[in-house]
Every structure is written in structure tokens, then in C-alpha cells.
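I am attaching a structure below and will ask some questions about it afterwards.
Only a single protein chain was left out; the remaining protein chains are all shown in position.
Moving on to chain A:
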């Protein structure tokens, strides 16, 4: 790369904040362009502060970064984690073998052909010993 192509850009010390893709800047234009680029950002900040007045001054503060370091789903313990994983696995098996359920008039069904009956989550009142 030849040195002639290296050029510095200084717009109040900051990179150009306006215009799509282009990074050439000229003296007089830069000040107004910079101000126009700033106003949207400040307006956005005002919007945010209006919505969340308790938002702290320094976004890059240690609380913010600490949250970033802690990324990852936290569980109460390993039992909680394994339960959650099991729940996810069950959710992914709703349609296991639709063919098994279709036993219609072709042949006399055998115990193997019949679909398994899942045990009820809610026990019957009779089973629980309760009177009707």
C-alpha cells in the first residue's frame, strides 16, 4: 500500500458521523454535519432517560459489565438443570409414530399394535379413594 493513499480524518477529533458509506470530509461542511449527526444520538438519549428515569449515568459501569460477564442461564442446582432439560426433550417428541395409532379393520390388533396409554397426570378421584 503506498503512503499517498493514507489520509487522516479529523472531525472535531471524531470520525465522520454522517453520510452513507463515504468517509471523505471537507473543512466547512464537517461542523454542520457533525452537529446533525449528534442531535439524533442526543435525542435518543433523552427518549431513553424519559422511559427509564432510574437509568444510571455511566452505561459502561461495573454493574453493566458484571452482567455481561455473567451471561448464561442460571439454575438453582443441577437437579433443576436436569429437570429443565428433560422438559425440553419431552416437548420435542409430540408426534412419535402416527402409524402406530392407526389400527383400523385390517387385522385383529395385538398388544404390540395398540398405542401405549400414558399414565394420567391427574389421578382419578376413584383411585384417590375419594367418594363421588
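The criterion applied here is as follows: a residue touches a chain if its C-beta (ideal position, glycine included) is under 8 Å from a C-beta of that chain, and two chains touch if they have at least 3 such contacts; residues count from 1.
Throughout what follows, contacts and distances are computed from a predicted model.
Look at the chain that isn't drawn here: its UniProt entry, checked against "Proteasome subunit beta", "Probable tRNA methyltransferase 9B", "Serine/threonine-protein phosphatase 2A 55 kDa regulatory subunit B" or "BRCA1-A complex subunit Abraxas 1", names it "Serine/threonine-protein phosphatase 2A 55 kDa regulatory subunit B". Residues touching the missing chain, restricted to chain A, are 1, 6-10, 12-24, 34, 37-38, 40-45, 47-49, 51, 55, 57, 59-62, 65-66, 68-69, 71-78, 80-81, 85 (touch as defined at the top).
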